[in-house]
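Only one protein chain is missing; all other protein chains are in place.
A, B and C label the chains in the order they appear, each numbered from 1.
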Amino acid sequence: MNMLTDFPISLIVLCSGLCLILLGLWGMLTQRNLIRIIIGFSLMDTGIHMVMVSIGYVTGGTAPIINDAVAMNEAVNRVVDPVPSALVLTAIVIGLGVTAVMLSFAVRIHKTRKTLMIDKLTESKW
Amino acid sequence: MVVTNTIIDVLLQPLGIYVLALGAGFLIPLFYRVRRGSGVLVFFAALAAMAVIAGLNLLAIINGAPAIDIETAGIKPPFSINLRFGLLEGGFVLAVNTVALLGAWHYLPRLKQQAASLLLYLILVMGINGMVMTRDLFNLFIFIEITSIATYALIGMGRSDNVLAAGFKYVMATSIASAFFLLGTIFLYYQTGTLNIDDIIMNRDLIEGPIGLIATLFLLTSLLVELKPYPANGWGLDVYETADSGIASLISVGVSAGVFFALYKLLPLMDNYLTSIALIGGLTFLISNLIGLKQENTKRLLGYSSIGQMGLLTLAVALLKQTDADAHLPLIVGGLFVNHLFAKAGLFWLAGIVNRKCIGEWSSGVKRSEVLLLGVLITALVGLPPFPGFWAKWELVMLLAGNELFGWIALILIGSLLEAAYLFRWFSYARQQDSEQPDDAPAEASFSFMQIMPVTIAALLLFITGYGMAKTMHVASPEVFLPLVAGFAMWLIDRSHGRLKNLPMLAAVAVGGYLLTNDLEGINRLFSYLLVGGGILVSIAAMYRNDNRRGFYPLLTVLLLSLATLLRAQTSLEFFFSWELMTLSSYLLVTLGRNGVKPALTYLLFSLASAYFILAGFSVAYGATGSLLLADLGNSGDSVAIIFSLLAAGFIIKMGGFGVHIWLPGAYAESDDDFTAILSAVVSKAGIFGLFIIAAHLGVRSDIGLDPGYVLGWIGILTATFGALMAVFQEDIKRLVAYSSMGQLGYIVTGMALMSHLGWVSAMYITVNHFLFKGILFLSIAGVILRTNERLMYKMGGLIKNMPFTFTFVMIAIIAMSGVPPLSGYGGKWMLFNALMEKQWYWITAFAFFSSAVAFLYMFRLLQTVFLGQRKLEHAEIREAPMILLLPQMVMIVGIMVISAYPKLLIDPLSAAIDPWIANTLVWQGTALHAHFGHWNAPMIMAVVAGVFMIPLILLSLFALSMKIQKVEQFNIVYAAERPRRPEETHFAYKFFAHYDRAIGFTVRPRATAFWNSVVEWSHSAGASLRIFYNGNGQTYALFVIMYFVGLFLFNGGLAL
Amino acid sequence: MIIEDFDFWLGKAGYFSLTLLIVTFYGLLVGAFIDRTIAKVQGRIGIPYRQPFINILKNFFKRTAISHGVMFYLGPVFRIAGGIGTLAFIPVLYGSEMFSNFSMAGDLFLVIYFMFFGQLGMALGAGESGHPYAAIGIARGLSQMTAYEVPFVLAVISIVIQYDTLSITQIVAAQQGGWQNWTVVTNWVATLAAMLAFLGMMGYSPFDIFLAPQEIPIGPPTEFHSAYLGLMQLNRALFGATKLVLFMNLFFGGATSWPELMIKTLLIYMVAIVVGVAFPRFRVDQGIRFFFKIPTLIGIMSIVYVQMMLVA
Partner (left out) sequence: MIKRLFIFMILALMAVIFFNLASNYTENTSLSKLGHYYVEKGPLEIGAPNLVTAVVVTYRGLDTLGEVTVLFISAAGVGLLLRRSRRKQDIDSQDRDNRAEESKNSHKPASEIVETATELLLPMIILFGIYVFMNGHLSPGGGFQGGAIIASGTMFLLLALPESHISRLMIAITESLSGFSYVVVGVLGVIMAGGFLDNRFMDLGTYGELFSAGAIPLIYTFVGLKVGFELSAVLDRFRQYDQNEDTDSV
């Protein structure tokens, strides 16, 4: 058992992704500043994207572009799964959209409330 | 041409919904720039088209077309994304699009300020459609995100400070939920190699091990969290509270609907977690309704209700799956959903229009039409007939009963009761100052008409869907709906003025009642005379008031006719439908009283509790027999005792039994005076009819191990005793008679509980008698109150001089009530005691004696303090009660006299009607009735009494009246060597039985009231302590979301990993 | 129907009139006897035996010039009708068709309930007089009534169980054949309860506060006078005697002849008198509480007792 099969490359990405998710969640839950919370969200989002990409990896695969580099007939054994790549593309864009909206919330809150501290925003409860 | 046609064809497919929404969405900013109006036009055209497309396709499917599968990209699934438009999808999409269209109408004043908000709204709706229709997991994620982002933005459109904070919390929580969804999706893909939901379901064996568990739980958590389960829902509540009603309504009904459907789609993957889902749904339903009790903020209240309803839906769908009852899905889930959709959306819009922060502030300045709509929507939301929620809840409960899931039934019913409590509390506020409102000014009216239109349409749609559901459940016969139709017709002429409105009402009830009841037989027929005929008789008196009485006549029509439909009910469903209709209409009638709103709420809550007991009882019966026929109740085998107890509990509550009577005095006392007569004389008999039903079907035809009849007998007699005792200490005339009513009903309960021929005859005889004398008493009291404007007895006195007829009627009624021979009361008591002795219920007999003795106290007090003693100076000039009040009383006096002298006239039909159930044991010897112990010869007693009364009377007349008699001046009495100057000094009336109070008053200290108050207190404080999680901090809410996942993981075997 | 049975009615009415006369006369006489007895106990001479008769005659021939109203007028009529009617429904002498009165019209329940008739009417009449003492007296009387009814009814239930009938005639019939068959022997518990209730029923001390002869000028009848008062006095004698007859029938074997009746009822009456002269008066709430304690307990025991007896 060498290190590579014991600890395959995609697992490294997966683990890093999962760690990023935890880090992001930690940030979202403990940081009081809205901007930091948004950064936490971005971290988490990125972590998820990494997890997604890692899932699509096939041992020894290359990019799923069937051209001169990868012949059509043997492509099945040589490329990584294109689906997670496609999904992650979409997920990134969605994450971007959410981040943008969150940021504009933060901006507006700062404008009207002159604060970015989330524990100051607790007037509606119960 | 061909191309155009093809395009139209494409657009008319469900796919057209996306195409139109997106196309219009993309173009709206352009149109808007050119001309604002054109942007709005495009917006509405697109929304309407979306609804129409959904409607057309759904219609096709209902007419038998197969479900539509839409494939994209020209590739077969699972390799491409496909959508499905089947029956359920179609229903959801159509409902959501309709409500979105109406919502846009409501929301338009704010939406049209920005092109962006128009397109966001449009795409939000499309996103919901997509969530419902898509069959691809990742595509589902995208639609969730489209919906979420559009929601975020529309929330953020609000300008208040709070809404931004709430919006941010919302974004935080849902973005974590979305992240979970994405993680779940990708790991499912990892295991199954596909994203198509059907394909995943087909290959669900591949989902295994820790990864499979975690991935599934990620998906589940995400969807559940989006449905806002307790306690991970503070973010949702904050948005409901702060966001504009337009978007809040769409989140509540639209977004939730989409997520709910998504959950439904994925349920096949969650077979192992159905219990968790049901628990979460159930707890959310229960707890959010409990917390709702504490809520004052209008929109947050609606938020709690929304969350509760989604909990109920979740619960329902999980249990349906668990019991493999997919066939019931459309009716139950569809019904609950449609009900929630229109009612909640309507309520949010209404809250937006009325725009009061707290529900307490609804008590002023709310227009009549708005109150009416509020009432309709709340009624629907609580699940009262004829709305879809009623039918769906019934089906759900029956289904659960069929699978013996009684715990869930209890949970659902308790939750529903709590929900009714706070919603109707809100309605009570709105009703309170209603009467002070002038009619809407015309200029304002047209504006408010446009505003109120979407709410009105929502209400109408509720009626229509309710009727539709009734049709699918095969109960939509014209007879069942006759009360509502007649009531509606009366409502149309409700704007006209004056007392003559009573005539068409009487005609409607007479004709309707005849149509409904003329083919009845046996005891039901006898009841129909009492309830419909009696109802009409008492209602004649309603003409004594000449004011407008808005709402009175329509509601009374519904009430009386629903009593008729109650009698002809063959199935428990029809029975329950009529029962609820009766409850509702009588509740509303009570609110019409001067201070009727608060006691009416108590009345309603107890009535609903009663209804839910009945429902529970029917459900157990259905579980045991699989039949809804009332006639099959007796075949319930071992469950008879429990069914009997549940149903009896329901009817006892409705009749104001011992311990659950606290609604009764308030409701009776504060109703309109003539309506109190109807309530006591007529409506209370419905409970007796119910008791008869169960006694007949369950009590007789089965041998019950533990004798619930005996318990019932005790309840009845305790009710009689304590009713009488409490009546003794009342100062308020109506409360006195109200408690007396309670006591008299107690005897009837005991009679019914006897399960013997004589017992039932006595119960029925007392019932008729009670109708007669209580009708007289309450109508007389109405007259007294009309003339004196007082209800406190010590403020009256000596009225015999002004109102001799009323006095005479009251006196006869009281003799008839007391059981003193020769009037009819004695017959009832005699039969009851004989039946009790035959049954060897000696202790109950003793109590019955005691209570009838106590009854003398309050009866005398009524006569003495109101009609005798010293007249108040200000009452010197008052006149006799109006003729129209006296007329029905006279008829009833005649009735009393007839059944007193010739009880056989009444007892024979009663006996014959009871005979099929329990064989006749009565022995007649001429006019004398013989029982095992004693005998009773009513005509002879009448003759002897007449004789012994007339002879001294004549003698006295000869001795005394031959003299010249001088009328004594009012104060010409010797009173402690003083001649009193004012009646107040000598009219002994206040605390008339103070010594009795000293002696045994301790037995009637309001313990029941204290108990129920503490129940209320407890549930409020439970609500208060359950809501401490909502600390307003977005991070806490986000933490709850994560905890939900962790909790689900641990609960579902995560520990074992 | 009534016309058809005219002979029946005429005969009955005639016999009943005779009964009525005898009982009333006896009642007045006993009243005088009791008053004299009490006077003796208290060291006075007391009234002559003719006094009650003179009172009534005097009152009847007094002219009245005032009325408080119709109900005031009807009150005494109700009262006397209640007294007469109660007697009418009780068979006075056992085995005598002549003196069985109208007992075929109803049973023990009828008698018990009809006893309220007069009281209710009387109360109404007194109420219209507008005098507060009348109302107070009635309020007290009614309250006390609810209390002593409890042991009484328990005792009645007990003997109904014992004899398995509600018919007074049959109850008396079951007690024939010697004193050992009387209820007072066979069911002494019930008799004890009933006799305690009887004390309250008769309105002697310690349960006489509703009449309150000392402080309030005779309670409910305060405003009554002349013929009204005469009727009431007549009723007091009649009704008292009627109650005695009832107790005699239920608990003491009934009577087969007038002398037996008179002796028995007098002895029963003496119980109330003896207690009355020996005890001070209860306040009304004390009286009520009293009845709800020991007598009620005895009443309950009487039912238990009779059930055990029947089983054994």
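For the reader, a short list of remarks on this structure follows.
Operating definition for what follows: a contact is a pair of C-beta atoms (placed from the backbone, for glycine too) under 8 Å apart; a residue touches a chain by one contact, two chains touch by 3 or more.
Just so it is clear, the model here is predicted, and its values are computed rather than measured.
Shown chains touched by the hidden chain across the complete assembly: A, B. The hidden chain makes contact, of the residues B:Val40, B:Ile53, B:Val132 or B:Ile149, with B:Ile149. The missing chain, though absent from the display, is touched by one residue of B:Gly90, B:Gly130 or B:Gly383; that residue is B:Gly130. Across B:Ser117, B:Ser222, B:Asn289 or B:Asn502, the single residue that touches the chain missing here is B:Ser117. The missing chain lies against subunit B, touching residues 3, 6-7, 10, 15, 18-19, 22-23, 25-30, 33, 70-75, 78-81, 83, 114-117, 119-120, 123, 130, 134, 136, 138-139, 142-143, 145-146, 149-150, 152-154, 156-157, 159, 187, 189-190, 192-195, 209-211, 214, 1039, 1042-1043, 1045-1046, 1049-1050, 1054, 1057.
On the side of subunit A, the interface with the absent chain consists of residues 8-11, 14-15, 18, 21-22, 25-26, 29-30, 55-59, 63-67, 72, 75-77, 79-83, 85-87, 89-90, 92-94, 96-98, 100-101, 103-105, 107-108, 111, using the contact rule stated above.
Please note the rule applied: only the chains that are shown with their structure count from here on.
The interface holding more C-beta pairs in contact, when A-B is weighed against B-C, is B-C. Mean C-alpha positions place subunit A and subunit C at a centre distance of 99 Å.
For the pair subunit B and subunit C, the distance between C-alpha centroids works out to 53 Å. If you check the complex, the residues on subunit A that touch subunit B are 21, 25, 28-30, 32, 34, 37, 41, 44-45, 48, 51-52, 55, 83-84, 87, 90-91, 94, 97-98, 101-102, 104-106, 108-109, 112-113, 118-119, 121-126.
Interface of subunit B with subunit A (complex): residues 138, 142, 145, 148-149, 152-153, 156, 161-162, 164-169, 171-172, 175-176, 178-179, 182-183, 185-187, 189-190, 195, 234, 237-238, 241-242, 294-295, 300, 1027, 1030-1035, 1038-1039, 1042.
Listed in rising order, the residues of subunit C touching subunit B in the complex are 1-2, 9, 13, 60, 63-71, 73-74, 76-78, 80-81, 84-85, 88-89, 102, 104-110, 113-114, 116-117, 120, 123-124, 127-133, 135-136, 138-140, 142-143, 145-147, 149-150, 153-154, 157, 160-161, 164-167, 223, 226-228, 231, 283-286, 288-289, 292, 299, 303.
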